[in-house]
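First, the structure itself, so that you have it in front of you.
A single protein chain has been removed from this complex, and every other one stays in its place.
Then we have subunit A:
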Amino acid sequence: MKLTITLAVGALALSTLAAGAQEAPPSRTGEDIFAQRCVFCHDARGWGTRSLARRTPPDQAELLEREVLPEILVRHAVRRGIGSMPQFTPTEISDAELDALARWLATRNAD
């Protein structure tokens, strides 16, 4: 995942936000959420990746390179935190968004 992609997505999300919507945030795809909330720690050089490299096979530390990433592990890590990773509240990532994120991560990696 390249940084340029992240920023573009961030800007997009913001333009809806700045338009003054006071409703629930527009529901985002799993890919959007990963780019907005996860990639800073889970890109090639991020802290999450460096930390995971201590306990995974060398080519499996980056989440987007994982051969197997079960949905339940993602749900658990995001809502409760895992190891040193802080968790996310439902106002940051709703249950529905978390399902979409977990599904996206599980299936894209299964290819």
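One rule holds for everything that comes next: contacts are C-beta pairs under 8 Å (C-beta built on N, C-alpha and C of every residue); 3 or more make two chains touch, one makes a residue touch a chain; residues count from 1.
What we mean here is this: contacts and distances are computed from a predicted model.
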Out of "Acyl-CoA dehydrogenase", "FAD-binding protein", "Sarcosine oxidase gamma subunit" or "Putative glutamine transport system permease protein GlnP", the chain not pictured bears the UniProt name "FAD-binding protein"
Among the options A:E31, A:E71 or A:E92, the absent chain makes contact with A:E92
Residues of subunit A touching the missing chain are 7, 10-11, 13-15, 17-18, 20, 22-25, 36, 40-41, 46-47, 50-51, 54, 79-81, 83-92
